[in-house]
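Omission of a single protein chain aside, the complex is shown with its protein chains in their original locations.
Let's turn to chain A:
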Amino acid sequence: MTAAAADMDSSVGPSGAIMVLLVEDDAPTRERLRDVLAGEPGFTVREAGTLAEARAVLGQTAPDVLLTDLQLPDGHGVDLIRETRARLPGTEIMVISILGDEESVIAAISVGATGYLLKDAFPTDIAATVRDLVAGHSPISASIARFIVRRAQREPDAAVRPQLNTARLTPREIDILWGIAKGFSYADIAAHLGLSRQTVPGHIKSIYRKLEVNTRGEAVFEAVQQGLIKL
């Protein structure tokens, strides 16, 4: 679906079925996504229409991938992502976004999601994106890369939401984000920065992980590191 997917070698997939928990309140969309994924070989899909249903499923089983919408009738997807990230560290989390806008995607990333999926993505792209995520390759869009770089390079403004922890990003990671924001392919970026093309998607996941502020303790630690709190 993104430049990442275009460059990706999709033969890299895990052996065994990938279990996906799909949380989406809009029935047509949920059914469409379920049909696409269930129709692909190597996927089993559980679905939930509300936060409560999703929690019930997560109580019984640990899915490989949590695919969740943010606006749910009985709560916010961000809470679900935070809980899952804390309880099931092995589960990859992906947010389903209507517009791919940075507000919803970054909010999800900051609590532990490492990818996003557009709700109107083409069927082939949906399966490929989920497989890539399981393989450790996080998708990123130009506008999200732009948003992260912008946040990393400007003075932190406490009033701006969502909060984002950009302090730990390395100059190289920022260069990669700039390349993505300007529409260059992973191959172009790798060539320009003297990296191996295969390592770029891994960098994206590492960037997402660094942006995450998933526990109170870590948030305090980061605040101390950045000099926001004096002990």
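The definition used in the following text is that a residue touches a chain if its C-beta (ideal position, glycine included) is under 8 Å from a C-beta of that chain, and two chains touch if they have at least 3 such contacts; residues count from 1.
As a working rule, contacts and distances are computed from a predicted model.
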item	value
Chain not displayed: protein name in its UniProt record ("HTH luxR-type domain-containing protein", "Sensor histidine kinase", "CheY-like chemotaxis protein" or "Mov34/MPN/PAD-1 family protein")	"Sensor histidine kinase"
Listed residues A:L21, A:A48, A:A113 or A:I180, member touching the removed chain	A:I180
Touching the absent chain when the full complex is considered, from A:I98, A:A135 or A:L195	A:I98
Contact partner of the left-out chain, one of A:P28, A:G59 or A:P89	A:P28
Absent chain, residues of chain A that touch it	1-3, 6, 26, 28-29, 31-32, 35, 71, 98-101, 103-104, 118-125, 141-143, 145-146, 180-185, 188
